[in-house]
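First comes the structure, then the notes that go with it.
Missing here: one protein chain of the complex. Every other protein chain is in place.
This part shows chain A:
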Amino acid sequence: MTATGVPGHLTQGSATRGGIGESTLRPDGTLKVTGEFAYASDMWHEDMLWGHTLRSPHAHARIVSVDTGEALAQAGVYAVLTHDDLPAEVKNYGLEIQDTPALAHGRVRHHGEPVALVAADHPETARRAAAKIKVVYEELPLVTDEASATAPGAPLLHEGRDDHHAAHTPHPNIVHRQPIVHGDVAAGRARADVVVTGEYVFGMQDQAFLGPESGLAVPAEDGGVDLYVATQWLHADLRQIAPVLGLPEEKVRMTLSGVGGAFGGREDLSMQIHACLLALRTGKPVKMVYNRFESFFGHVHRHPAKLHYEHGATRDGKLTHLVCRIVLDGGAYASSSPAVVGNAASLGAGPYVIDNVEIETLALYTNNPPCGAMRGFGAVQACFAYEAQMDKLAAALGMDPVELRQLNAMEQGSVLPTGQSVDSPAPVAELLRRVKARPLPPERQWESAGGPADVRALPGGLSNTTHGEGVVRGVGYAVGIKNVGFSEGFDDYSTARVRLQVAGGEPVAVVHTAMAEVGQGGITVHAQIARTELGVSQVTIHPADTQVGSAGSTSASRQTYVTGGAVKHACEAVREKVLERGRAKLGTYHPAWATAELLLEGGKVVTDGGEVLASLAEVLGDEVVDLELEWRHRPTEPFDLRTGQGNGHVQYSFAAHRAVVEVDTELGLVKVVELACAQDVGKALNPLSVVGQIQGGSTQGLGVAVMEEIVVDPATAKVRNPSFTDYLIPTILDTPTIPVDVLELADDHAPYGLRGVGEAPTLSSTPAVLAAIRAATGLELNRTPVRPEHLTGS
């Protein structure tokens, strides 16, 4: 089911090829191009049933009654479940705060909340039966923004909440609040020659992974269940699923099936508990596959945000102070809102040195769709605002916007507003220099010598809306900072099991982790690490499951660092065992066994001088070395609840973009012509994959700059565009050339010096595009995404 191993042409030869630093190809590539790779929605089992979810049509309502009789009477229907059918004391789940009902209990808090489940022998039968469940709702008043959430007498989303944030939030409809106080803002303001302020709005973005939420639950003879599912963190799922099923964790066996993208949208549970409940009730395997409409309700989104920023600077451009307030809409359930607040607050000043800072960040409970993790995780919204501020400040000072940024850029040794020192390279100014130094793409590329305009190169494209008239160009820059790994004192460990043995005369390593491969290429990198550390060509990647310890989440740009670190650590321990055995078995034949630094290379034990002491076959014979070990990065600390001070982060990732856009000012259409990126990755373990991550992340940032937004009706809190017809993501026509400049400045604290890659490019891409549109049009544009009406004023 899960792809393993490596293509043959990569494993040949006696030298250990395919190690770190090479662009080895994906081990699952062949399966993915032939259609054989088994995604969660491809799972199949003899006699399986199809599950379907009935969801709330209202954003806030009391459930007066539920009548499942008619649905249950339908031919082909095996089960209909509601909250009353939940088998255990535990009825709620949640990543951090267990506030989310597995099925709604007496009340729905957002549009699309799951209310009931159906299992039937055909997906259409299940859908039609769900439509026959009679639910009587009584609508309740809505809470949709900060004003309505904190108004006197506002309905509370979670009365009597007793989570660990409850005591310090100023209102029960505020999930978490994190202030940061650093230096003396009044003194800074007094020194400022120029002060600029801005109010910014960031729209709700969807992860829009292409593989819908899906999985297959198979009931087992021991009363447990086997769940095959697409997720980002198997063990976190398990921790949330088992209590609601009333089963011990060892009776819920999870295996990762093929994952069609994630981007944060699979951190929270979707169909996992539901499929298991139906399978345990019916005694039959149950498959659930969301369609795109349901997928828009089936996962959390990126927090929409309102941001107020004030920056001051001296006449020569030195920043004097920052005051900012960031309000994130967390929607009906907590999801990962508290951690998103921590990120937005601690990175709210951006990659700049500012001595005097006051930041307040909070997340609301509202009746809007729940929001949680998406690539960039709180740092994205802040970057959009502080980078707009940098341009505004540069204009007010009459300075070049890149020079202003470079003048204030953080570097190694700079101190964040949290008081934490940046103790690894921070080449912010250099990244900007690199994108700026690139030659600009030629102007008026739609023109051909003498011929008609190639409309494909113009805003509006084949819609043939312009032949170049009314089209203006703009160039914009932005840079951002993202933390890597889980922060604020979280025990962010990973586990790897590595087995080394000789089979058929050839040494073979097996790497087993629970890491969710969601497309990022972690499995490619794990095989590379094993080849480098163990000097073997053949590495098999075991399917990810819960039979091995937790790998933590495929989130926060952390897996290459943390699970990569765990694989490296386990390989090193295996290597030590091999050398121990070699010394015991063969030490008397050569003094170098005792005296030299020994390595594994090309299937052999060699001295650092290159002398071969023995083959692995000679050392190991029939023996198997098999170790499972945990690995941790440096610990972090929580942020102080009043001052926000603390060494909260383990590593940072920096990227800069230059966007070149052409805007049809009459119709408000934007074409991004080029989106250049420069990023420091510490060490590119797989350069091809690194560039792919940067280009993909940049494109998601472009999407939320010019098209992507979940539109929630403020009057009803209902989602108005839950489809790919109405929620647009960039096509190949919307996406420009993305030249990438990769720096490799090692972080000495990290394995191989590497730096997490995936998220940073999503930060600066959006503000760079916005800056370019502002430069082209002269408009202020304080919200993203920019829509045509914002450009034409219509």
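We adopt the following convention: a residue touches a chain if its C-beta (ideal position, glycine included) is under 8 Å from a C-beta of that chain, and two chains touch if they have at least 3 such contacts; residues count from 1.
The definition used in the following text is that contacts and distances are computed from a predicted model.
Student: Would you mind picking the UniProt name of the chain not drawn here, from "Two-component system, chemotaxis family, response regulator CheY", "Phosphate-import permease protein PhnE", "Lipoprotein" or "(2Fe-2S)-binding protein"?
Tutor: So, among "Two-component system, chemotaxis family, response regulator CheY", "Phosphate-import permease protein PhnE", "Lipoprotein" or "(2Fe-2S)-binding protein", the name matching the hidden chain's UniProt entry is "(2Fe-2S)-binding protein".
Student: May I ask which residue of A:192, A:289, A:323 or A:659 touches the chain that does not appear here?
Tutor: The single option touching the absent chain is A:289.
Student: Looking at the whole complex, which of A:124, A:222 or A:580 touches the chain that is not displayed?
Tutor: A:124
Student: Which listed residue (A:543, A:587, A:753 or A:788) would be found touching the missing chain in the intact complex?
Tutor: A:543
Student: Touch as defined at the start, partner being the missing chain; which of A:147, A:167, A:449 or A:732 qualifies?
Tutor: Of these options, the touching residue for the absent chain is A:732.
Student: Spell out, residue by residue, where the missing chain touches chain A.
Tutor: 1-8, 23, 25-39, 41-46, 122, 124, 207-212, 216, 218, 226, 228, 255, 257-263, 289, 291-292, 454, 456-457, 462, 518-521, 540-541, 543, 545, 688-689, 691-692, 695-700, 723-725, 729, 731-733, 735, 737-738
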